[in-house]
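Shown here: the complex without one of its protein chains, the others still in place.
Showing chain A:
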């Protein structure tokens, strides 16, 4: 297919761009296969706006006489308005944008066409390989092994080719366990807590069904992670009621009788369209220009967004607490093990593991616990807050995770190497990107699409020193401790950086941020200067002494 077929009017002049807090600008609008480009030719302040079609969540058009107006709502939550003279031009442009922003074939997406303008120093596709992770683990313990059982994605389609499992469990047993777990997602290692040797595993729900099926290999597998005489915790991310209902559809939960060494705790984390609805309501509330405080608070409450944040964080804290304070191993699962499970396991690692609070470590966490673990990004992030499609599989699961990380970052502002911008950047790229990283729903699909060969990795770009400098937190000081966030409602806040980003001027907050950086950097320079002077002085004194001795 040629994009040109979809673009009947590639260019329109005298278009007026409206954005909140900016003066309206007149300029030229151009459509390309992947971008909407608006450029103003004002001499004093020429500017260009490039918008990826895939970033467009919805588009509305209306007419007053022959002047057409289109309102474009983006997945990054920004809303812009374009006034386009000429009814036909406007209609053409609107229909082109609609078509180009809803291409159904992945291989037509921009990452397959994007050519990087920066020097590639590191191939991000090879930055975080499972073997490297395993090497780190092997240095700490020999109780685990790397299994290639899923090499051809033959056992579990949503797992990566290699997974880490207890050494004492062979591939034959794994195959049996896979048949006992939803989507074949048998328990695998998610995190090893070096401090006390406890582990966190994740899986999907067991297929116990109504007649209480059991699987000896499954029991053996998870028991293999327990120390003699110790108990473990199973954190089920569904309420007991939902877990019980799941039995009717062949799913279920671990019965006490068959898993006597495990204590099961149910923590209810919402899923799918409930979360999407929540996002839609929240963004609607944030865009409401009404001055009525009660209305705002009641809409904020009714969106339930912060309730979800609190629930997810609480479950993650609980998992971390079991591991670090109770000295117990933990298995986390919900139904499929691709959504709430990953929220809990990844957040627990941020709480427990200082490495995950570095830039590189966080990238590795996103790769391990989200991309390789089979979070279906393409389905979940197909649409954002302005979606009308209401597809069941659309859900801001990853955005909720990032929001929770932001909440922890806000409570521990000096313990993270990255800043808020880094999290916002990941949010943007998960929904629309020039990079192939978040395409596809799992490693299987990514390998079929040949993404590593045909597209650029987000990490290749982020890890260039120029980009990294934007994402560094000036307050960062390595903190080796476990960080326990507060989950009291008073401690959790609306993530303004994402949800109010386009709804208020940011000048004063940006200035504050710059001021903070300059204070810290000035001190660092001073310190460096003092150190250098000290060294010089020391050298002088030694030279003097040497001369005296001569």
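Please note the rule applied: contacts are C-beta pairs under 8 Å (C-beta built on N, C-alpha and C of every residue); 3 or more make two chains touch, one makes a residue touch a chain; residues count from 1.
Note that contacts and distances are computed from a predicted model.
Asks: Would you mind picking the UniProt name of the chain not drawn here, from "SKP1-like protein 1A isoform X1", "Proteasome subunit beta", "MTMR8 protein" or "DNA-directed RNA polymerase III subunit"?
Replies: Choosing among "SKP1-like protein 1A isoform X1", "Proteasome subunit beta", "MTMR8 protein" or "DNA-directed RNA polymerase III subunit", the correct UniProt name is "MTMR8 protein".
Asks: Would you mind spotting which of A:86, A:327 or A:361 touches the chain that isn't drawn?
Replies: Touches the omitted chain: A:327.
Asks: Considering the whole complex, which of A:317, A:425, A:439 or A:498 touches the chain not shown?
Replies: The missing chain is touched by A:317.
Asks: Pick from A:196, A:273, A:358 or A:472: which residue touches the chain that isn't shown?
Replies: Of all options in A:196, A:273, A:358 or A:472, contact with the hidden chain holds for A:196.
Asks: Which one, A:91, A:224 or A:494, makes contact with the chain that was left out?
Replies: Among A:91, A:224 or A:494, only A:494 touches the chain that is not shown.
Asks: For chain A, which residues lie in contact with the unshown chain of the complex?
Replies: The list for chain A reads 194-197, 227, 229-231, 233, 261, 263, 265, 286, 289-298, 300-301, 304, 306-307, 309-310, 314-315, 317-318, 320-322, 325-328, 410-415, 475, 477, 479, 481-494, 500, 503-505, 508-509, 511-512, 515-516, 519-520, 522-537, 540.
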